[in-house]
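Structure in structure tokens, see below.
Only one protein chain is missing; all other protein chains are in place.
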Amino acid sequence: MMEQSRPLDALNKARNKRVVVDLKNQKQVIGTLISFDIHINTVLDNAEEYEARTTKVVKQVDDKTREETTQTELHLKKKLGTVFLRGDTIISISPEK
Amino acid sequence: MMEQSRPLDALNKARNKRVVVDLKNQKQVIGTLISFDIHINTVLDNAEEYEARTTKVVKQVDDKTREETTQTELHLKKKLGTVFLRGDTIISISPEK
Amino acid sequence: MMEQSRPLDALNKARNKRVVVDLKNQKQVIGTLISFDIHINTVLDNAEEYEARTTKVVKQVDDKTREETTQTELHLKKKLGTVFLRGDTIISISPEK
Amino acid sequence: MMEQSRPLDALNKARNKRVVVDLKNQKQVIGTLISFDIHINTVLDNAEEYEARTTKVVKQVDDKTREETTQTELHLKKKLGTVFLRGDTIISISPEK
Amino acid sequence: MMEQSRPLDALNKARNKRVVVDLKNQKQVIGTLISFDIHINTVLDNAEEYEARTTKVVKQVDDKTREETTQTELHLKKKLGTVFLRGDTIISISPEK
Amino acid sequence: MMEQSRPLDALNKARNKRVVVDLKNQKQVIGTLISFDIHINTVLDNAEEYEARTTKVVKQVDDKTREETTQTELHLKKKLGTVFLRGDTIISISPEK
Partner (left out) sequence: MMEQSRPLDALNKARNKRVVVDLKNQKQVIGTLISFDIHINTVLDNAEEYEARTTKVVKQVDDKTREETTQTELHLKKKLGTVFLRGDTIISISPEK
């Protein structure tokens, strides 16, 4: 029987590659994956932090109707160098395409 | 006595199939289920990320009454390729219909 | 001495019956209870997802007073087929009446 | 030395009595306490769900001052029959007076 | 060497005394401390529940500046008699002065 | 080899000294550090509770632009005497300067 792969195998394959990490505080960090543990505590190198900026567009559709749409975009905030990310703050880790 | 099924059996059956994963940050990821563990840490392949966009429609019903309805719709945000999702951020996993 | 019942006994009795599951993200899933474990990870079959839609009614009571009332209603969002629900996202499980 | 009482003793005394359960999602469930465990997973029978409805009253105090007061009231939402409540969603359990 | 005191010693000293318990849902419960355990699950007797009411005062400072100040006050909501409080919902416990 | 210091050493040094404790509910408690445990459950004596008051200043910059700035300030709310703080509600503990 072939052994089934486990989630941490995917992180192991991404070591020393650029990954995109989404955080719960609406931020994103992109960097080289140096290390991680079973809690998904993660260290990235040459990391850049992107921050969500929320914009609400309010349109007067007609005399009686107004429409408000909220959108969120990521903007580069700062270069971090090396960064330690606490596992419980991480939503997803994905190799940069 | 017949052995009763357990929740992870349903995930095992979905391996290598397309699944829809709802996340706590109002996002949704659709992809091929590659692996998962007991914490429900999950890896998807050929994944696509959908993001919630909130719209509020404000209608002036009559002179004295205004009605505001908030709705949320999912929009394709980006193709992710492989993605590791931390289990505690997952609400539900469902085979794509 | 009579043995006292435990909470999971109530879930065991509901197996293969229609149940209403309230989730923390203001959604509701109704389906046939297939399985659950001690973390309350739960699998439903023939499931339907209902989503909260918030409406705010703003009434001008008199010259000096405005009243804003917020209400939430559930609307059928989509048919899910089989769905795995992570236990920590569940508020309550109740047999459909 | 007299043995000191423990919190679960109070729940044991309330078995088969009507209790009011406050939940973290601003809901309240009233029902007959059937069972509970150490995680405070709880089963109620003949249960009724009450939901919070928020009202904001905006008063124009004088030319330069506006006062907005937010209040929350509970309204009967539906009869649930038997309901399983996941322990971590519970704030308090109190015998109905 | 003198043994250092531990946090639960302070709760032990407060047994059978009136305590003020602040909860995470902006509520406060005042009652006689009957029992607690290591999770800080707590039972109070002759308890009263106080609820936060938020008021926003909006002042037009001058032609170009408006100031909005939000304040929260506690109001008696209801008498609870005996109440079981789940530990993870508790912020603080303090003997009534 | 010199032994490296651990975080709880810093709390031990602060025993019987005035400390500032920041809580997750935007409150601050200042008092004399009496005891703490590994969960950071903490007891303070002669404690004072400070509460955050939020002010939003709205400025009309020019015909087409309005700027809203939100600020939070701490105000003394009440003297607590002895207070038990549940560890998971604590953000930071710092000796008063």
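We just call them A, B, C, D, E and F in the order they show up, numbering each chain from 1.
As a working rule, a contact is a pair of C-beta atoms (placed from the backbone, for glycine too) under 8 Å apart; a residue touches a chain by one contact, two chains touch by 3 or more.
As the structure is a computational prediction, the values presented were derived from the model and not from experiment.
**Student:** Need the list of shown chains touched by the one chain that isn't shown.
**Tutor:** Missing chain, whole complex, touching shown chains: A, F.
**Student:** Since one chain has been left out of the picture, which residues of chain A touch it in the full complex?
**Tutor:** These residues touch the chain not displayed: 15, 23, 25, 27, 29, 34-37, 41-43, 47, 51, 53-60, 79-86, 88-89.
**Student:** Which positions on chain F touch the chain that was left off?
**Tutor:** Its contact residues with the unshown chain are 4-11, 22, 24, 26, 40, 63-72, 87-88, 90-95, 97.
Everything that follows uses one rule, which is that only the chains that are shown with their structure count from here on.
**Student:** Give me the set of chains touching chain E intersected with the set touching chain F.
**Tutor:** Of all the chains present, none is in contact with both chain E and chain F.
**Student:** Leaving every chain except chain E exactly where it is, which of them still form connected groups?
**Tutor:** A, B, C, D | F
**Student:** Once you find the CA centre of chain B and the CA centre of chain D, what distance in Å lies between them?
**Tutor:** 29
**Student:** Give, as an integer number of Å, the spacing between the C-alpha centres of chain E and chain A.
**Tutor:** Taking the mean C-alpha position of each chain, the two centres sit 37 Å apart.
**Student:** So which stretches of chain A touch two or more other chains?
**Tutor:** There are none in chain A.
**Student:** If each protein chain is taken as a node and each touching pair as an edge, is the resulting graph a line, ring, star, complete or other?
**Tutor:** Drawn as a graph, the chains make an open path, so a line.
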